[in-house]
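Let's look at subunit A:
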Amino acid sequence: MTNTWQDIKNANVVLVMGGNAAEAHPCGFKWVIEAKIENGAKLVVVDPRFTRTASVADVYAPIRPGTDIAFLSGVIRYLLEKDRIQHEYVRAFTNAGLIVKEGFGFEDGLFTGYKEDTHSYDRSSWDYELDENGFAKADNTWQHPRCVMNLMRKHVDRYTPEMVSRICGTPQDKYLQICELIASTSAPEKALTSLFALGWTQHSVGAQNIRTMAMVQLLLGNIGVAGGGMNALRGHSNIQGLTDIGLLSNAMPGYMTLATDNEPSFETYMKTRLFKPLLPGQTSYWQNYRKFFVSFQKALYGGAARADNDWAYDWLPKVDKGLYDIIRAFDMMANGEINGYICQGFNPMQAFPDRGKIRKALGKLKFLVVMDPLDTETSRFWEDFGPQNPSDPASIQTEVFQLPTTCFAEENGTLVNSARWLQWHWKAADAPGEAQTDIWIMSGIYHRMREMYRKDGGAFPDPILNLSWNYTKPAEPDPEELAKEMNGRALTDLKDATGAVTVHAGRLLDGFAQLRDDGTTASGCWIFTGSFTEMGNQMARRDATDPREQGIAPNWAWSWPANRRILYNRASADVAGKAWNPQKPIIEWNGSLWTGIDVPDYAPTIKPSDSIGPFIMNAEGMGRLFARDQMAEGPFPEHYEPFESPSENVLHPKVKSNPAARVFASDRAAFGNATDFPYVATTYRLTEHFHYWTKHALINAVLQPEEFIEIGEVLAKEKGIEQGGWVRLSSKRGVIVCKAYVTKRIKPLLVDGKPTHVIGVPIHWGFTGQARKGYGANTLTPSVGDANTQTPEFKAFLVNIEKTSAPVA
Partner candidate 1 sequence: MADLQSQDYIRRSASTMTPPSIRNHEQEVAKLIDVSRCIGCKACQSACMEWNNLRPEIGHFEGSYDNPHDLDPSTWTLMRFTEWEDEEGNLEWLIRKDGCMHCEDPGCLKACPAPGAIVQYANGIVDFISENCIGCGYCVKGCPFNIPRINPVDHKSYKCTLCSDRVGVGLEPACVKACPTGAIMFGSKSDMTVWAGERIEELKSRGFSNAGLYDPPGVSGTHVMYVLHHADRPSIYAGLPDRPQISGFVGAWKGILKPVALAGIAFTAVAGFFHWVVAGPNEVQPEDEAEARHLLHKGDDAP
Partner candidate 2 sequence: MTHPKGTLTRNTTAARINHWITGGCFVLLVLSGLSMFHPMLFFLSELFGGGQWARAIHPWIGTVLLVSYAGLIVQFWRDNLWSRDDIAWMRAIHRVLVNEEEGVPEVPRFNAGQKFVFWSMALLVPVLFLTGLAIWEIYFFPYTSIETQRIAVLIHSLAAIAAIIVWIVHVYAALWVKGSIRAMTQGYVTPGWAWRHHRKWLRSLAASGSPGPRPRSGDNAAARSRKGR
């Protein structure tokens, strides 16, 4: 979230699209209700199904799964055509006026630079035209034919209301009603908040779905302001923390990226990550990359990371090919290229696409270690549970170790919520049985492995042997100690320019500005610096005082970065530094300082007249309507059909689906077509359950006991399916047999002139736990991911459905 949960109440329009906030985030949804009641906000829901969120919406419109980009590109077209954009904001804070290189183009569904053989782009033409100083050229009158504004206008021109309706199946009147509501927030004092979640990410064009909405928000001047923003409602209580701390195959803590094979030396690595401002005077966090990196290496290797060994750069792994995401990992596992798997806090048998493939892949492992508080499907993948898990234990040689762990309520620690708050939590109960903390288990594995390396040597023992492990209890480091390590401390007395000591050796740091690149500071995660200071554990603060009753309580927990609650808050004020919305200012320029209820984006002394852009993560400091080379499939979003889709791509039939997506051969072979599988399916969760955990909890099992799918009345009638009757739902990859909920909430959509049926598949049931046994939605889902993130396309695929009888247990 760029904003906070509480801030939603400041919105004038709440758009829930690509998510189902009321069901997946019922507690946070209180702020939507608050916005409606206290702020007169309109709630708009766009979803293939009439959800529980839709049940309290002012306007609902259906949409075919996987067509959000068409819908939102149409919105952009509407805003430009009707001139309903916030001009001053767009001119000052976005790259609308920057001029794009000659040679950039888009034709028949492809941007310039496409490489057919590798399904990827040479992105060099996707950039600005630079002047002699290396700064981007601009035309703020938007007259230049290659300025971003004009290129964008041309790009979205095809998305007429007729075209949107033809692609999305959304009735035109509903669509235009929603366009008008969205457009109403282009007024400087009005804001729209975009609440989304996996409904946008779980597509082969997931990242672009979100980008399209971000562009809408930039045009409306809704980023950085109260009640605005792009608000990703995270699906797990600490999934934000997972990305913050870099638990992805190519990431490091604090959104630093792991070196690649092309960066054999520390200096080449530093050079490719060097921040080069694209506009004069632009500042950015990333200009401190070296400080963050060196401090991280000091946290990791302590004294062993020195200037003369390039801060142990060589001990870090180098990525050889893009991402080792889950789809690749399981493809490798299925091919025998991975033969050991430590599965911590994950349940791939339920959570990853194409369960049949997952089951097969796990069966090829030599060993599988599952660390989980619960008995998961993954840990029992080898066991025959009847039709819901038809395994043959005799043919599986995988040795499975189940290591029971504590759950969040059985340990101290911190969780990062969607609003980037680090909230400390305290242990409430002892863990049952032999459960141990993840820290205890990981430490145990580490100590044993280090001992083996010490005794037996190995190919490359240095990264293991030199790891710094100076904890009070080496066998189980205390969470507070780990939190302090992430925050960082001074390793020697830190002095300012005059030679005065600013931070004494050993003291905890107050903020990342104190980090140094000379090895005198250590910090495990620079964005967390300031979370645990000499003043104490800032994450444990519980002062709910909200000075302006505007949803910002600066002394409640701690928010990264630097306790900033609303990202890009500089953009909440106009060029002169006055709030766009005087009723809800966040920070304002008082003549000498930025002051207000939040921590400003950049140094509070930077004058408005310096024209430093508020989007300080970007080299031009501006919100990007044109993404340069940051996206795999193009600098502008384009509608591509899901990999399994019943429709042609009416915009460019030759390029149907995301041309830059990575698809493994075996997965491509497992795609179904609309002849055999004529119906669109989409998966989702229900409010009664949290993923695959709560089926183990009796109360949740009572509230939603048994697997079912949702089907519209028209299709049900066609197929002779009765309310609550048994159905067989199949995709190219598998079959599930469950009950049908015949509902008025899913109606056939008229897509390109033909009725298209959508079937909803909730994800929660498996073969362990208290609830009744289920097959699991991922039995059906395709193994293809978003071209940028490899998030699997769980939200749009093809199935067939038939009436059947109850499965024989």
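As a working rule, a residue touches a chain if its C-beta (ideal position, glycine included) is under 8 Å from a C-beta of that chain, and two chains touch if they have at least 3 such contacts; residues count from 1.
For anyone wondering why these and not others, all candidates are chains of the complex that A comes from, given by their letters.
Note that the structure is a prediction, hence the values are computed from the model and not measured.
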Which of 1 or 2 touches subunit A - same complex, any copy: 1
Residue ranges of subunit A touching candidate 1 (in the complex, touch as defined): 22-23, 26-27, 29-30, 33-34, 37, 50, 52-56, 58, 686-688, 698-708, 723-724, 738-739, 741-745, 770-772
